[in-house]
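What you see is the complex with one protein chain gone and the rest in place.
Order as written gives the chain letters A, B, C, D and E; numbering starts at 1 within each chain.
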Amino acid sequence: MDNLLGLWQESGLYLMTPGQMVMIAVGLLLLFLAINKNFEPLLLVPIGFGGILANIPGAELASSAVDAALHGAHPDVLAAFAHTLGLEIGSSLEAVKDAYNHASVSVQSQLSLQAADFGYSNGMLYNFYSVAIASGIAPLVIFMGVGAMTDFGPLLANPKTLFLGAAAQFGIFATIMGAVGMSYLGWMDFSIADAAAIGIIGGADGPTAIYVSSLLAPELLGAIAVAAYSYMALVPLIQPPIMRALTTEEERKISMTQLRVVSKREKIAFPIVVLILVAMLLPSAAPLLGMFCFGNLMKECGVVDRLSDTAQNALINITTIFLGLSVGSKLAADKFLDPKTLGILALGIVAFGIGTAMGVLMAKLMNKFSEHKLNPLIGSAGVSAVPMAARVSNRVGLEANPQNFLLMHAMGPNVAGVIGSAVAAGVMISMVQSMGG
Amino acid sequence: MDNLLGLWQESGLYLMTPGQMVMIAVGLLLLFLAINKNFEPLLLVPIGFGGILANIPGAELASSAVDAALHGAHPDVLAAFAHTLGLEIGSSLEAVKDAYNHASVSVQSQLSLQAADFGYSNGMLYNFYSVAIASGIAPLVIFMGVGAMTDFGPLLANPKTLFLGAAAQFGIFATIMGAVGMSYLGWMDFSIADAAAIGIIGGADGPTAIYVSSLLAPELLGAIAVAAYSYMALVPLIQPPIMRALTTEEERKISMTQLRVVSKREKIAFPIVVLILVAMLLPSAAPLLGMFCFGNLMKECGVVDRLSDTAQNALINITTIFLGLSVGSKLAADKFLDPKTLGILALGIVAFGIGTAMGVLMAKLMNKFSEHKLNPLIGSAGVSAVPMAARVSNRVGLEANPQNFLLMHAMGPNVAGVIGSAVAAGVMISMVQSMGG
Amino acid sequence: MDNLLGLWQESGLYLMTPGQMVMIAVGLLLLFLAINKNFEPLLLVPIGFGGILANIPGAELASSAVDAALHGAHPDVLAAFAHTLGLEIGSSLEAVKDAYNHASVSVQSQLSLQAADFGYSNGMLYNFYSVAIASGIAPLVIFMGVGAMTDFGPLLANPKTLFLGAAAQFGIFATIMGAVGMSYLGWMDFSIADAAAIGIIGGADGPTAIYVSSLLAPELLGAIAVAAYSYMALVPLIQPPIMRALTTEEERKISMTQLRVVSKREKIAFPIVVLILVAMLLPSAAPLLGMFCFGNLMKECGVVDRLSDTAQNALINITTIFLGLSVGSKLAADKFLDPKTLGILALGIVAFGIGTAMGVLMAKLMNKFSEHKLNPLIGSAGVSAVPMAARVSNRVGLEANPQNFLLMHAMGPNVAGVIGSAVAAGVMISMVQSMGG
Amino acid sequence: MQESIIQQGVDLLIFGMGTVFVFLTVLVIATLGMSSFIRRFFPDAVAPVTEPAPTTPSNSVDPRHLAIIKAAIEKHRNKQ
Amino acid sequence: MQESIIQQGVDLLIFGMGTVFVFLTVLVIATLGMSSFIRRFFPDAVAPVTEPAPTTPSNSVDPRHLAIIKAAIEKHRNKQ
Partner (left out) sequence: MQESIIQQGVDLLIFGMGTVFVFLTVLVIATLGMSSFIRRFFPDAVAPVTEPAPTTPSNSVDPRHLAIIKAAIEKHRNKQ
């Protein structure tokens, strides 16, 4: 009978909290959007599935051994933890949890061994998260693969479109102001590190967003990643109204001259040029832009095709599977169901909107000073969201002028936006860490 | 001269024990069976090769740094270990070994650093085992890949074949009774955890068996994995006599109606349904069935084909290589050459036999209550051993009736058996851990 | 303003040392040689790029958390480290560094946690190095892949060409004598372990060289790997003059009889024979030759083609990417710009030359005792540098006799050289470690 | 202790086998429900064809395609 | 503290956005320099053709090739 009772008390129906039920529904919603609506399925299928796994009651898949031990809350375990943390024996669970969260890395690693002594172990998704994201490796490897899939030809044919990619990053920083404003008004409790991590949603670039938030605000990573990928999928809905509002019919009809031919040598030299500028000006962006340029160099140099193929296929796919499941581990109910998540979702869409607007306005500004007119619709592609935003530019352009193919022209600002948000990521990580954030 | 003597004293011929020689012969036998007799070669080639590597005398490839240090048995090392373990200085090697094996995780990790201080390091296969199996990751990744290669169509067309997959799991539990009976009679010294790990051989599913035994009885893992894969390869010999003995000629001739068409949407929904039932009823099966369903969802959803392809190819192949070598590391002579291994081999074949019988009998029982008659030969496929057991059902069926193609009908119970043994694995892990096993 | 000043003081231009500038130029040179001159691009592109990344000032990509903390040199950090190291508080940075470098593994791991407490973390390339090379895994996996790409047919058709592969390893040991000689004369400060690691350059085999130097002389690994791969790429320039000088026109014209047909079964048996000899005679070579034979067995046995394909493609490519970047991490200016590097480069080319000469001379010696004459030009292929050296033999042979195709004949000694240098690596690792090197 | 291990084995047998049957029974019901729900409310526009061949997990390349490709290559080679 | 977080946000905005613009401006200049240097001193012997289609990162197989291969297989199958 004990066993039967035990099985029932270990079953999900007995243990499930309302929060977990909500999060399982959220996971199913993400799967629905990914599969039926084609919302960035490569990421949202693993994230949604991982989110459901993380909320299976009693399985503790997203918990560390210490979390599991604290959840078990056996008196012996709590006493041992309290001793290690320098609390008095008999401290409350809350006190132990609090002391653990503020303990130094060495004390935490001691508790981790202690939890193992009591027979607790890390959950599967927690291990995936540690290896893939906490180490920083998965976003960097994906960025390398993206680099190996990126063609800088259109950008090299018209380098001044880099300015469009720069302007669109204003979405990032405006969002940071929004987040600190919410904190100032007392609506939310975002630290400056949180604000920076939320801002990066405006970079419209998944791996960059995950990399930054894993460093600056790991507890918000789930919400930030979900917002970033969802809004990237929604770019065809978010951007066109803004683009139309800020441009005249005439401007949208501007036809651009065909791009010049770019030689193989220029394409090989470009990632090296970027790398050297990073080395000279912005070391803090070196991991992200370094891996990106490495991927691109492998693609363009033509002598390591087998490495480039692997970076674009097996390696990026394997990494994506584990990255997605790991992000899903951050959709555990106790972390995700927080008013902050609503703040993040609200700020994220503002970030996309402002980035889009600034890209378009920058294109109009540049037209004031330049002979070769840009069609301002390609400015919106500067937010990145590769290649979706460039396709949106093309589609809106075709509405105004059915003979005007903007796709290639929009690819320039599109990939410029990737570089732009990696630069913004680097400077934010460096500044926030020196602010003691 | 010292060097020459040293080289000779480090050579295999000087150091080899009879046990190692036997185990090298066992490794060669496994290679022979895999290569010449096509016994599950994807696993048995790496396992056999790894087994030979693990028994190379002096190379200590399967030993941890601490094992190597204990094997070296230098007095300084032993004194330091004894101090850490709280023994008196001058304790015998046996006493130190014994204390180490019973020490807590934190003390073991301290000894590990101490062994490194003395210049010892983990062997190659030990590292593979730690990363691939002790972490639980390799069996889960393989299970994900298997999920991505599984077609639930035949099962969805005839869901009641799930009962056949359930019945065949009786082989698991009957074997547990056999193992505890051997313990009761004093023939063997199996704990309840050992018994559960041995029982899972009857699940006829490699990754499930390895996952369960890595958690419940790591020291028996080598024998269990070898038994599981060998008997899966022997299914065409083990099953037919049992199937013939339990059925009449008439029953074997039963012709089944063609399976209905199953829609894409049903195939997408099925892994999600399984996942939700796991979440509600059986959280302890979440890692295994979660990864399996994730793989299957990636395959069926149709929007992440590149991830599904990688899960079915590069990722599962890479994992198989390291899983196989890691299992091989558990074929070291001092662990494998134990009377328990004989017990495991004997119990394993009984497990297959009973599972087969119960599947067939269940089909006959269901025929008593149902209008649509099942050919009882498909019941034996419920043990899983995918796809071998289904092929056996088909072959035995063709002997009785050359027009009767049972293959697709047998695929239903066949994949049901995979789910069934994963469920059994979950409930056993949960129950044994709460028994303090 | 503080922020602006901070950004400038963190910029590369402000922080860059002349050494780093030189090393970035070296990295660019390696990229140029790899891309434009086709110098072993699969390795030298990642190594060159990694070398540049490792020298980005302020990014500390190649530093451990402790290195970064020592570089930061904050008084609190130094005080804490000094305390852990048993130094008096207020010890100089130099004293702390020195004590750290000589500390035991357990103390180092304590400092590592302490550095994490102060907010320092390992650099990206440092992590790659730890996982890929310090663990020994990457060179072994690459060796497995090379095994899966090697055809021992020509060697099996004419096994006595193994002697050519043996003779060419004299380059390794002559170089060791050169290195110890330099130490004896006071020109350099090479330990016996350093000398052995430098000697292995003469093995003309990348993964073997990286494996040996990661164990015996990790601080020289960058220079040794760069030398090994560069000289392998230069084999078409280094070898022909030596080959011509040591042979007569007549000898170069010797035409060899066509190789006999080798059966599948012999090819399957060969890696097993090698493995058993390793087990009996030379356990210390078990990791390298074990993985090599395992790869070859997977290729030849014909029943695990999907594993063999993965070992030859996805797995070896992924490993190569991280191995290359990790080797690049050892090109950090403070380690690489050392007179020792010049010594290594000088000794390395001598090693190739001597190996080439000994291979040719061995072939001439064998001709004195054998009826079936060997063309001595195939002796030079015994250094390995697969398949470059065999092609050089063929090309020089064609110059002398346009009808004489030596390629297949040279493949025998070529792959024999791989076995030969793995054997040499095993014996050296074993001997040097017992010398307390 | 000797009694107890038998008792533990029996417990595992009863509750384990019971859980397997309960879970798979619930799964049969849930699957039938899911299928009838989908077939009723979301029927496929075009009826899909069930795969004619069984899944062969250990063989990732469709052997028929392989044969066709090989034949094509053979043919091309013969023409040269 | 409340003041300070606004101040920190403004700092991030100014220096962050500034760095992005400065870096990309330098990159524009460096790229123009690099391109004109290469076009002047190392022109390609044969003019390469710019790819006619955009990069589609999420799709690793060229869809046109796929179509052709499929068509070839189809044709071959029909012949049999």
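Methods note: a contact is a pair of C-beta atoms (placed from the backbone, for glycine too) under 8 Å apart; a residue touches a chain by one contact, two chains touch by 3 or more.
Keep in mind that what you see is a predicted model, and the values were worked out from it rather than measured.
Chemist: Of the residues listed, C:Leu281, C:Leu365 or C:Leu398, which one is in contact with the missing chain?
Modeler: Of the listed residues, the one touching the omitted chain is C:Leu281.
Chemist: Among C:Gln110, C:Ser135 or C:Ser183, choose the residue that contacts the chain missing from this document, as touch is defined above.
Modeler: C:Ser183
Chemist: Which of these touches the unseen chain: C:Leu44, C:Ala68, C:Ile172 or C:Ile210?
Modeler: Considering the complete complex, C:Ile172 is the one touching the chain left out.
Chemist: If the missing chain were put back, which residues of chain C would it touch?
Modeler: Chain C touches the chain not shown through residues 42, 146, 149-151, 153, 156-157, 159-160, 162-163, 165-166, 169-170, 172-174, 176-177, 179-181, 183-184, 191-192, 195-196, 199, 259, 261-266, 269-270, 273-274, 277, 281-282, 312-313, 386-387, 390, 407-408, 411, 416, 419-420, 423-424, 427-428, 431-432, 435, 437.
Note that only the chains that are shown with their structure count from here on.
Chemist: How would the chain B/chain C interface be labelled, same or different, where same requires over half of its residue numbers to be shared?
Modeler: Mostly different residues: under half of the interface numbers shared.
Chemist: Using Cα averages as centroids, what's the distance between chain B and chain C in whole Å?
Modeler: Result: the chain centres lie 38 Å from each other.
Chemist: Measuring from the mean C-alpha position of chain D to the mean C-alpha position of chain E, what distance in angstrom results?
Modeler: Taking the average C-alpha coordinate of chain D and of chain E, the gap between them is 41 Å.
Chemist: When the centre of a chain is set as the mean of its C-alpha atoms, what distance in Å lies between chain A and chain E?
Modeler: That pair's centroid distance is 19 Å.
Chemist: Residues of chain D that contact two or more other chains, please.
Modeler: 11, 15, 19, 58, 60
Chemist: So which stretches of chain A touch two or more other chains?
Modeler: Residue numbers touching two or more other chains: 3, 7, 42, 281-282, 313-314, 427, 431.
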